[in-house]
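All remarks here apply to the structure that follows.
The chains shown are only part of the set, and none of them has been moved.
Naming follows writing order (A and B), and every chain is counted from residue 1.
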Amino acid sequence: MLYLVRMDVHLPHDMPAEKADAIKAREKEYSQELQRQGKWQQLHRVAGEYANYSVFDVESHDELHTLLSGLPLFPYMTMKVTALAHHPSSIH
Amino acid sequence: MLYLVRMDVHLPHDMPAEKADAIKAREKEYSQELQRQGKWQQLHRVAGEYANYSVFDVESHDELHTLLSGLPLFPYMTMKVTALAHHPSSIH
């Protein structure tokens, strides 16, 4: 099942650079592992913003929440989730 | 270049059913032709709404506008376009 997720990142300005870098490194690793598993199907940067639009393909709302809330950047993000259904005009 | 587009359809309640059906049939044909050309890469229904999220892959803003404004349903839609850039954590 597909979910469109928009994530906006808001790092506190007083977070030490090393801490921020460490979190981002773990975020990248975590994200790429999920991409390789096929669960995080797409990951796009919103041009001009510290934000992304992603598409997840998972079994259930619970699995989606587990994956998203496990993101190292989760405490610093606002999320907006949209459930995507099949479109009758889609050729896929 | 990729663009995320959300389209919400608002057909007037007093549009005759045959006219609405004709427009929708042309819309489907138009959409599937663009999908086959690879320009309309993805087309998903927003669950519960007369709306879709789509991804377009075109050469320029001008090409995007030409495609979108040519939609048979264009006069009855509100559109929201987001430019998508490459994300540094994407494995693609």
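A few comments on the model shown:
Note that contacts are C-beta pairs under 8 Å (C-beta built on N, C-alpha and C of every residue); 3 or more make two chains touch, one makes a residue touch a chain.
On a predicted model such as this, the values are computed, not experimentally measured, just so you know.
Complete-complex copy count for the single protein sequence, taken from this structure file and not limited to the 2 chains in place, is 10.
As a working rule, only the chains that are shown with their structure count from here on.
Centre-to-centre separation of subunit A and subunit B, using mean CA positions: 23 Å. By the touch rule above, subunit B contacts subunit A in their complex via residues 2, 4, 27-28, 31-32, 35-36, 42-48, 52-53, 82-92.
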